[in-house]
Structures are given as C-alpha cells and as structure tokens.
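For reference, the structure I am asking about is given below.
FYI, not all chains are in this one, though none of them got moved.
By written order: A and B. Residues from 1 in each chain.
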C-alpha cells in the first residue's frame, strides 16, 4: 500500500482524502480498509464534506470544548489541546470495501483533521481481504 | 452479511442492536466483526444498556457539549450539531468473535445512536475471519 502525504496550511484543517483511499482499494473485491494516521496531534474522521462548513464546524466545536492554552503539556511544546483532541477523535477509521468500492454512505467522506498545523502529514492505508 | 435496518422514533435515540449482530456471527469460529453505519448524523457506541438511562445520559451529555443551533451547516439543513456528534463518536466499532460469540464485556452492548431522528437507519455488519 502507498502512504498518503498531505501538507496542511492552517492550524486547524480538515482535508478530504476519500479519492486517494478509493484509488488504493480499486482492486480489492471484498474486505476492509484501515485509514490510520501516525500523528498524535491529528485524527481521521468520517463525515460530510459536500458542505465543507461541516469540517469547520467540527474543528470549531472541538476548539470550544478543549480550549488552547490550559494544559500541563503546553509547558513542553504548547500544543496540549491538539493532543487531547487527537486522543478523543482517534487516529483511524475502518471502512468496508466491496467490488473495489468504499462502502461509505452518501454523506460520508474520509478526512484528515489537523489540530496543530501547518505540517506535512502522512496517512497509512492498510487493506485486509476477507 | 445482512444489513440491520431500524426505525428511530425520537430526535435522539440509542437503539441496542447486540442480538442482531450476534445472530450474524454465530457461525464464525474466530475473527472480528465491524459494525458500521453509513450515516453522517448517527454513530455506533459500545456501552451498558442494562440500565437504559446510560444511553439517555450519553445523548444528554453530547447535547450539552455540542448544543443545537450554533453551527454554519445549520444554514443548509439545520442539523450541524448531529454531524459534529457523529464525527466525534465515529460510525463504527470493531468487536472480537470467538466460537460464534461476540467477546463483549458483561456491561457492553452494541448500540446505534441517532442524533437527527426520527429516520430509517441502516447498519452494515462485516465479518473478517482470522
């Protein structure tokens, strides 16, 4: 499998990677795909990106719930809130694959969320047949 | 595998689907099952349903954390909060299966959460042997 590489531009950003994942499952008849990011200040979500304001709503909601600048880890490198958000959302999602197609709903896209950009970010794509 | 179909009755609802999932793994000797909902305003959780108030506590807590009516997406179809909750909880859970039995804890049930009901909802059940 090939890793997906992206560059985020803002501190908070939601990047749609659905088509990059789909490209990598097109020869898989039956199975699942694990979309996993090895970063501790980013996460993978599944939700709508047809209205890109949903991504903005999600990062704004998380920023309200977990405000910046209030955490012990901020003394180390000032991104405690990003670590907490990443831990809550989680680094991976699993999607079912059938006849080379991701079995996403109509309003589901696979997105990487950056909580501590801008950075170069990597996403692993792992297919399991079955 | 057969999809699970449910009809929710309220705006917020937690529906226990443990027995429907168990029915579909009864011939699986060893493996995992992915319980996945293709909706962007619903989610899958694992928690106690012996006291059904726990489900009510969960949806009430999420409603306090992510209040209705404050989101950009509300201008489109007035369910921004439901999308944010679904993204945070996530659309799937993975459970280990052994000798036809879900390896759930004593106080774990598999539940679908609706954040934007009442609606007809679907849950995919995907088994991976291994």
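Here is the rule we go by: contacts are C-beta pairs under 8 Å (C-beta built on N, C-alpha and C of every residue); 3 or more make two chains touch, one makes a residue touch a chain.
Just so we're clear, the structure is a prediction, and the values are computed from it rather than from any experiment.
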Complete-assembly copy number [criterion: all chains share one sequence; 2 shown]: 3
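Going forward, only the chains that are shown with their structure count from here on.
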Between subunit A and subunit B, centroid-to-centroid distance (C-alpha), Å: 20
Sites on subunit A touched by subunit B in the complex: 31-32, 45-48, 51, 53-54, 56-58, 60-62, 65, 88-90, 93-96, 103-108, 128, 130
Complex interface listing, subunit B residues touching subunit A: 31, 34, 36-40, 65-66, 71-73, 75-76, 80, 83-84, 86-88, 90-92, 94, 124, 126-130
